[in-house]
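Could you have a look at this structure, given as structure tokens, before my questions?
Only a single protein chain was left out; the remaining protein chains are all shown in position.
As written, the chains take the letters A and B, and residue 1 is the first residue of each chain.
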Amino acid sequence: MIAFVFVLLLAMMLMTTPIYVALAGTVTVVFALFSDIPLMIVIQRMFAGINKFSLMSIPFFILAANVMSYGGISKRIIKLANILVGELPGGLAMTVVLASMFFGAISGSAPATVISVGALLYPALLEKKYGEHFSAGIVTASGSLGIIIPPSVTMIVYGAITGASVGALFMSGFGAGVVFSLGFILYAFLYGKKHKAVITTQTYTIKEKIKALKDAAWGMGIPIIILGGIYSGIFTPTEASAVAVFYALFVALIIYREMTVKSITQMFVRSSVTTAQVMILLSAASIFAWLLTSEGATTLLASSMLQFSSHPLVILMMMNVIFLVGGMFIDGASLIMILVPLIYPIATRVGIDPIHLGIVITVNCAIGMFTPPFGLNLFVASGITNKPLSFISKSVLPFIAISMVILIIITLFPSLSLWLPNVIYK
Amino acid sequence: MLDKILAKVENTIIVGALLSSVLALMVNIVLRYIFKSGLIWAEEYARFAIVWLTFIGASVVIREGEHLSVGIVMELLKNRKAKVFVEKTGILLALLFSVFLIVFGGQLTVETYKLGQVSPSLQLPMWTVYSAVPMGGLLTSYRFIQLLRRKT
Partner (left out) sequence: SNDTSVITIKLSHDLLENTPQHVGALAFKSEVETKSEGRIKVEIFPAGQLGSDVEVTEMMQLGTLQAGLVPTAKLSGFAPELQIVDLPFIFESRDIAYAVLDSEFKNTVFESLLEKKLKGIAFWESGFKQFTSNFDISSPNDLMNRKIRVMESPMLIEQYKMVGANPTPIDFSETYNALQQGVVEMQENPLVSIVNMKFYEVQDVLTMSNHGYLAYAFLLSKDFWDGLSETDQEIVESAAMNAAKVEREETIASEEVYLQTIKDSGTLVNEIDDAQRAAFINAWQPLKDDYTHILGADLMDQLDQAIKDAQQK
């Protein structure tokens, strides 16, 4: 029966129907065929899946990031990143990674990061004679830092399901994000060394450097507000996201002053559309998760995994495989909604730290953002580069390989991500 | 003409829901820290507003051509007829699901109305919140029918 569920889901997806329809539609068909449960359950669970206060931070972090982005933060961040690493071999490519990191600290979403950084830097990379595949690849993959560096929609969903501290998850995201970035920066450096032509010639005066730092610093106030506010107990993670919106509005409207009435309206509509796009998927993922739970998939998965081994590392590695395969087809936040209720009880039973688990899962979802055939980063990258999906899918291959190595490192060494919350909360 | 009005209404609802909920939470924080008393209903309001945003917004997402799907099949298929067939089938499935949302979402709304359940904080009848589902089904049906009739 569970096999039938997944075959039907895959078939519907391949018919290019919207994924939310594929997920919720599969459940509807299964209930109609195999049980006498009234079909209203589908509606009720879709509703209940998003009627959660902890999920309210998703729209607000999306809005805050858009305010900064429309308000002019992207180019300031890029300038700062370029000043810091631009003169090194592969400097402009490193700039992409660093700028994605900075933007990730404002945005909770990976595709938003791809758009904000990629739209400006992809043409610049081509101009500096970086290869088309390399340029598209680094822009697409680096965008995933958007969900590893806090704030992160993925971590919020994980926290909402498991009750794990979103504050601790956010702080652990920093360590993991730095490791992830270093992997890409190293690759950019080697690529730059090999293709000697790609070295930036632009230099900046001290005065310019200080101004760039000051300009970008306003935007970088957002992570400080979010983490500081949550840590000091002034507000909950969800409320922190609302505060971030007001702070972003302040910076955009009072400090940067680049927005027009028209762009403000457009920004609000865009934010609402992105919110609906994410939330309707979560809603559908929630009923899909309910089907799996009530059909006993939890017990089934637990017994088959534990039969194999009960060593935490082996369990984590098996989870990595499950999430990577799932991530090829479904959006990360929805995947967490579906898989975490099944996996979490097993993980805690074998003694895996819930925060470490959250970070490993987040990194998996971050990679899933650019693994073909389905990945939000792939889609938006295809948009900003004007290349077909098949082209982008090829471009990201080396980055997928690097990410696998990083994923294994992060899985094997929990302390890489856990040191910050351990310092702060103890 | 109808499309333009509809788009305006949809945009107003989703932007209004987003802005009002962020405002409610902000006011709540300020009240709590300055006046030592919060808006008990702020949390609940934010949840309900985002639920409305989601179901009405689903239609806007389709309007803007941004619903997420596994589109790789369209690139792999070379035959034009096969492409059209796959695309239309996908839309038809989505339309069927929208009709499902209307019928069963409507049924849930009516049931909840009859049972008279109210929300704990706002004391709002829950059927008003549930009605976002059939409403979303109605709007998305309209959008999918438009897509179905579009020439490819």
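Definition applied: a residue touches a chain if its C-beta (ideal position, glycine included) is under 8 Å from a C-beta of that chain, and two chains touch if they have at least 3 such contacts.
These numbers come from a predicted model, not from an experiment.
Residue in contact with the omitted chain (choice from A:Gly167, A:Gly326, A:Gly358 or A:Pro414): A:Gly167. Checked against the full complex, the one of A:Gln44, A:Asn82, A:Thr95 or A:Ser142 touching the unshown chain is A:Gln44.
Listed here are the chain A residues that touch the chain not shown: 37-38, 40-41, 44-45, 48, 52-54, 160, 163, 165-167, 230-237, 290, 293-294, 296, 298, 341, 425. Counting the whole complex, the residues of chain B in touch with the unshown chain are 32, 36-38, 40, 43-44, 108, 111-112, 115-121, 123, 126.
In this section, only the chains that are shown with their structure count from here on.
Chain A and chain B, compared by their mean Cα positions, are separated by 23 Å.
Touching chain B in their complex are the following residues of chain A: 12-22, 24-25, 28, 39-40, 42-44, 46-47, 50-53, 55-56, 59-60, 63, 234-235, 238-239, 242-243, 245-246, 268-269, 271-273, 275-277, 279-281, 283, 329, 331, 372-374, 376, 379, 388-390. If you check the complex, the residues on chain B that touch chain A are 11, 14-15, 17-19, 21-22, 25-26, 28-29, 33, 43, 46-48, 50-51, 53-58, 60-62, 64, 66-75, 86-87, 89-91, 93-94, 96-97, 100-101, 104-105, 107-108, 111, 129-130, 132-133.
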